[in-house]
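Yeah, one chain of the complex is gone here, protein chain that is, but the others are all in their spots.
Chain lettering (A and B) follows the sequence in which the chains are written, and residue indices restart at 1 in each chain.
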Amino acid sequence: MVDALHLIGGGLVVAGTLLTLLGGVGVLRFPDVYTRIHAASLTDTGGATLVLLGLALISGLTLETLKLGFVWMFVMLTTPAAANALANAAFSAGHTPRIGAFQITKGVAAGEAGPDTPRRETSDGNKSAAP
Amino acid sequence: MSEIALQVNFALNIALLLMLIAVGVAIARMRSLLAAILLMGVYSLVSAVWLIVMDAADVAFTEAVVGAGISTIVLLGAILLVRAGPVRHNWRMTIAPAVLVLGVGGLLVYAMTGLPEFGDPASPANAYVGRNYLIQTPDEIGVPNVVTAVLASYRGFDTLGETVVVFAAGIGVALMLGFGPRSSLPPLPAAMGDHHVVLRVTARLLIPLIALFAFYVQFHGDLGAGGGFQAGVILAVAPILHALVFGLHETIAALPVRAVRSIATLGVLLFAGVGVICMINGGGFLDYDHLFPPGVEAIIPPGLLGDPDHAHQWGQHFGIFFIELGVLLTVAATMVTIFYGFAGRAVEEP
Partner (left out) sequence: MLLAAGIAGLVVAMTMMIWRAIVGPSQYDRMLAANSFGTKIVLLIAVIGYLSGRPAFLDIAIVYALINFVTTIAFMKFFRYRTLSRSLGPEARNG
């Protein structure tokens, strides 16, 4: 029974590490800081949950499991908040997102028309871009 | 299982060393000061993991909190006061320093080959005084963490010196930069329109938790990794977080500059005072066995700590408790004073 728990715990740790690794690949390959923030914070939090759960299974019900719970709580509190703060700071500083090959400018972010917005007929017969 | 642990340790040592080299080279070549400070924090973290791999828990603790935490924040405050741009330098000026560094480094590496095996019980460091500490600590001091016993009792005078050095560093920074914001300058206006709700809520949750954890580390230092220095630095992080999120003005309203200064002095006084009390009661300076006069020791109930055999170690236990408290007060207050000094300077208009 204990060995099965150890095995499952170890498997969860490996799964968590794999998730973290995927996040790392994402941070390397994504084109823009906002998408990288997504990749890093999501996979960090999820990977941390899996790893800490796996370690808790390995350690059984001891004081260390309580400490693992604290680590989990602090990671859950701080990683998304830090990601939010970073994205907030980046956007309010004027760092505009980039989708594919298209760099969104400040004007499009504020609501003007960009090259991708669909065009529609207006009442006076002129085709114009809808914001 | 330990066989795998040994192989993992070896592989980790190599991987961490490579990371350290890469980060070190990057720090030297980085053009942006902010990125350099960031990488220095990363360097400290990798060093902390390396110390953990070498099974040095207290040192790793201190490296993680001081090197990657406080030192990064204080360095940020420092480069705020610097108007620096990239500097072109002549590569010819680096030849002589490079030769010197390589020469000294080569000598050090050569000397390292003469060091004893890691963890060798017969090495001079481990065979004489080290072994005596390990053998005699349960009898003489009764504290499970031998590092704390050595730091606080056997080498208590050195720890007093370290505390005074930290205090002197705080005084030095305060004399150069002032103790806090100049009272004539108004506080900077709040950063409006940026929607920092998440940050403020999280900070309100975390500040008391950080302070509580600092006290846990302080009192747990007798049993596990921890102690006064680490706890003091962690305790200083709580007001720093408060100042970062809610503004320095608010933090100074809560923790006035004079109070923080006084707390730093109180810590050193407490530490030295314990030593003087020991002298008054007939022992040497910081000789905790003489902390209590025999009359007082007789009235402490022997079962207070649950172990009547060790009742003769009351002096040691209380002595270590009080000096760790002194270290906590001084280190925390000094770090906060240094932060006040750096962050309180008015900088260029945003």
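By definition in this document, a residue touches a chain if its C-beta (ideal position, glycine included) is under 8 Å from a C-beta of that chain, and two chains touch if they have at least 3 such contacts.
All values reported here derive from a predicted model rather than from experimental measurement.
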{"item": "Absent-chain contact - pick from B:A174, B:L206 or B:L291", "value": "B:L206"}
{"item": "Option touching the unshown chain, where B:C278, B:V327 or B:A343 are the choices", "value": "B:A343"}
{"item": "Options B:A125, B:A168 or B:V197, residue touching the unrepresented chain", "value": "B:V197"}
{"item": "Contact set of subunit B toward the excluded chain (per top definition)", "value": "1-2, 4-5, 7-9, 11-12, 15-16, 19, 22-23, 26, 30, 32, 34-35, 38-39, 41-42, 45, 48-49, 52-53, 55, 57, 60-61, 64-65, 68-69, 72-73, 76-77, 80, 181, 187-197, 199-200, 202-203, 206, 209-210, 213, 217, 220, 224-226, 230, 234, 237, 240-241, 243-250, 342-344, 347-348, 350"}
{"item": "Subunit A residues touching the omitted chain (full complex)", "value": "7, 10-11, 13-14, 16-18, 20-21, 23-25, 27-28, 33, 36-37, 40-41, 44, 47-48, 51-52, 55, 58-59, 64, 67-68, 70-71, 74-75, 77-79, 81-83, 85-86, 89-90, 92-93, 95"}
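Heads up, the rule we're going with is that only the chains that are shown with their structure count from here on.
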{"item": "Rounded Å distance between subunit A and subunit B, as computed from the means of their C-alpha atoms", "value": "33"}
{"item": "Residue ranges of subunit A in contact with subunit B within the complex", "value": "74, 77-78, 80-81, 84-85, 88-89, 92"}
{"item": "Subunit A-touching residues of subunit B, taken from the complex the two chains share", "value": "193-196, 198-199, 202, 205-206, 209"}
